[in-house]
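Before I ask anything, here is the structure I am working with.
Of the protein chains in this complex, one is absent; all others appear in place.
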Amino acid sequence: MEALLANLLTGFTVAVTPTNLALCLTGCLLGTLVGVLPGLGPTATVAMLMPVTFSLEPTGALIMLAGVFYGSQYGGSTTAILVNLPGESSSVVTCLDGHAMARQGRAGAALAIAALASLFAGTVTTAAIALGGPAIASIALLFQSADYVAVIVLGLVAAIVLAHGSVAKAIAMIVLGIFLGLVGTDLTSGEQRYTFGIDALFDGVGFVPVAMGLFGLSEVMLNLEARAASGDLARLRDRLWPTRADVRQAAPATVRGTLLGIALGILPGGGSTIPSFAAYSLEKKLARDPARFGRGAVEGIAAPEAANNAGAQAGFIPMLALGLPPNAIMALMVGAMMIHGIQPGPQIIAKQPELFWGLVASMWIGNLMLVVLNLPMIGLWVRLIELPYRWLFPAIIVFCCIGVYSLKNAASEIVIMAVAGLVGYVLRKLDCEPAPLLLGLILGPMLEENFRRALSVSGGDFSVFVTRPISATLLAFSAVLLAIVLLPAVRRGREQLRE
Amino acid sequence: MAGTDQSKSASANRRRALAGALLAAPALLAAGSVLAQAFPSQPITLIVPWPAGGGSDIAMRMVADAASKRMGQPVVVVNRPGAGGTIGLKEMASAKPDGYTIAMVATGAVFAQYNNPNANALSDFEPLVFFGDDPMVLSVHPKTGIRTVAEYVAAARANPGKLRNGNDQPGGSSHVGASLMERRLAVKINKVPYAGFAPTVQALLSGELDSVTVSLPDIVQHHKSGAARSIAIAGTQRHFMAPDVPTFREQGIDFVAGTWRYIAAPRGTPADRIGTLESRLLETLRDKDFIEKARAAGFIVTPLGRADTIRRVSAEDEAMYPVFLEAGLVRARQK
Partner (left out) sequence: MMRLLNRDTAAGALFAAIGAGGLWAGRTLNVGSADAMGEGYVPMLMCGLLLMLGAGIFAGGLRRAAAPLPALHWRPVLAVTAAVLAFAAALEPLGVVAAILAAALCAARAVRGVSLVSVLAPAMLLAALVLGIFVWGLGLPLRVFPPWLAG
């Protein structure tokens, strides 16, 4: 304990130097900006900043890059709540209840809850990194392909739970998402599948253009349609801050979301997407009145926001402790360290205590900065969406287009977004929710890859999924969850929720 | 095509947009006078056909940063990922051949020209300079007890097709390297594809795999900690990051494989501009500071001029073609 305090003291001494504070602030501001702008992600931003960091001292460089990363997590939820635009895969779930609250004139409360839940999750995750980084990281080494299949199945079952309305439609949307995820070059054989000779499809259908089309563009279409039908959008006067009842409901959800986020965030590929879906589903299952979900339940914002922030920051654990980056952005961080001659891995804590603890301390400071920065911004954001919609929607369209284009500097991505927008409009008209499709799209390729690999390694023996303890436990848990959803009584309850 | 205009970097855009927004005429005049100046008189676009943040991107951003000073004009990296690098290369190949659009070409381009009907042939590119090699290293899980290439061969021959090796997808540099290794060692192994080197290494550590063929920086720290054991490096000499790992050649097998990168301009670029680009880039790559910086990031910089690059690349092309043919991956054009 004393050693920990001494270490944290070292860390804070490093993190609060004026230079490092300024770098942290720069990173957070930039991160918030790219997070708020739909489509622009932290990965491209961090890559663009790399040359700048050549001239910085390594701790400062990492502090700034880390700031961009978690800043974008905060910013991503802002557009999800205000205009139903998930710029990051982790903010898809935040759209569900966050945007519902915004429509009820409670955008301010939704933004505040999201920011506070993220702060809590960030604080706890930072503590977890400090206390047990290496020990937690080694859990990831127990996972083999069969176990990943089980984790992914659990994530997909979670997507069924979170949908309201028809279970069959939710499952069909997941399967459709997985199918779309299979488009492109097959990893194992190198064969092209469903690309029809179009170059833009060789690497598959990207998540961001599909998400922005399915959610963002179809939302614009539906809003314009509602305007055409009833004159103007009915807007309630916004109340800026959450009520005491909101906070009471959000608090336990935040704690659960955080723990789930840490547990799932350390797995490669998991990142912050599965945690956010899983946390939302968990809250919906635990709620006394699941009918509130999808209509502006604060737990439906607090839990996934906590989970995605915890998951995102937990990604630092395997990166720092094992040198195994679980996602692209962590791979960039490894690159940034290596440019300065630092090899991340088990030795880093012993060999570079200033760097490790300085980064840990700055993560906490950065989270605090973000809340301080973002809370006063809420008023501004809320005023922004009170602008007349006929001015707002062309701007939303243009920002979407530029964001999507910037992913690969390719106009074909914008076309994919347009198609997804049309499809999203039709599907939403048929009461098919887009969220499960998106999860299928993200997890589909991972599912196929691990499924094939697990069976290839086991020689075609399907029992590998039940003989490995991790896989067996997770699959049993998924089965129970699925059974609950499919139970007739539950299904009747869900049917009644439909208008 | 859009390619040339990507060369209007952010700063050029800024200048133009400012000028244009205030008054259009001065901008036109400025642009006119720019054309009359010596090459390069405007920013150069360096297309990286891989996503931001990968090894190629990091390497090329370092080159762009250093080359900007020697060119007297900014060299701007534009990521155009997709289709295993072919989309970005096609953009370079079809750009106006004026020397303002160049691109990085890597090992995968050799494969793409045979496999992907939309890909460019290597002959569409004019090589400028060779950046360097990222040699492949063969590493095993300690539980296998394998310590040398000879032991590896013995284990593979005892269980043909059973030794599980982690690599990337068919056509990727690690998969091609593993296939070439199979031929050279005359063994049969089970090549299990992973999406990226980090998950491959993770799978080795978790015990799912017996061996991996990845580039050294991806595994070196696990070799040092004893969680994995690197038994041979497929380079011409030992790697500075792990000088204890012997080469294949030292163990009696003439085998070199890995990822290499070079920088190219579109075919049809005027010879004098190619010459300017070649000499300035070569100066950049031969700079001591640059080599040091790149080394720290795990890159071995072995600069070659245009003629040597052409020789080197066609030799690789010769060596790899039979591998693709055997794997049934030659579809687009025959050799």
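General observations
Letters A and B mark the chains in the order given here, with residues in each chain numbered from 1 onward.
Just so we're on the same page, a contact is a pair of C-beta atoms (placed from the backbone, for glycine too) under 8 Å apart; a residue touches a chain by one contact, two chains touch by 3 or more.
Please read these numbers as outputs of a predicted model, since none were measured by experiment.
Of the candidate positions A:V34, A:A146 or A:A336, contact with the hidden chain is made by A:V34. Touch with the chain that is not drawn comes from one residue among A:A15, A:A80, A:I178 or A:V210, which is A:I178. Residues 33-34, 37, 40, 45, 48, 166, 168-169, 171-172, 175-176, 178-179, 182, 186, 188-189, 191, 193-194, 217, 220-221, 224-225, 227-229, 390-391, 393-395, 397-402, 405-406, 409, 411-412, 414-415, 417-418, 421-422, 425-427, 429-432, 444, 447-448, 451-452, 455-456, 458-462, 498-499 of chain A touch the missing chain (whole complex, contact as defined above).
The working rule: only the chains that are shown with their structure count from here on.
The touching residues of chain A, counted against chain B in their complex, run 43-44, 46-48, 50-51, 54, 140-145, 185-190, 197, 199-200, 202-203, 268-269, 322-326, 328-329, 331-332, 335, 338-341, 343-347, 408-410, 445, 449, 453, 456-457.
Taken together, the chain B residues at the contact with chain A in this complex read 6, 51-55, 57-58, 61-62, 64-65, 78-84, 86-87, 90, 115-118, 164, 169-171, 190, 192-195, 198-199, 201-203, 205-208, 217, 220-222, 225, 293, 296-298, 329.
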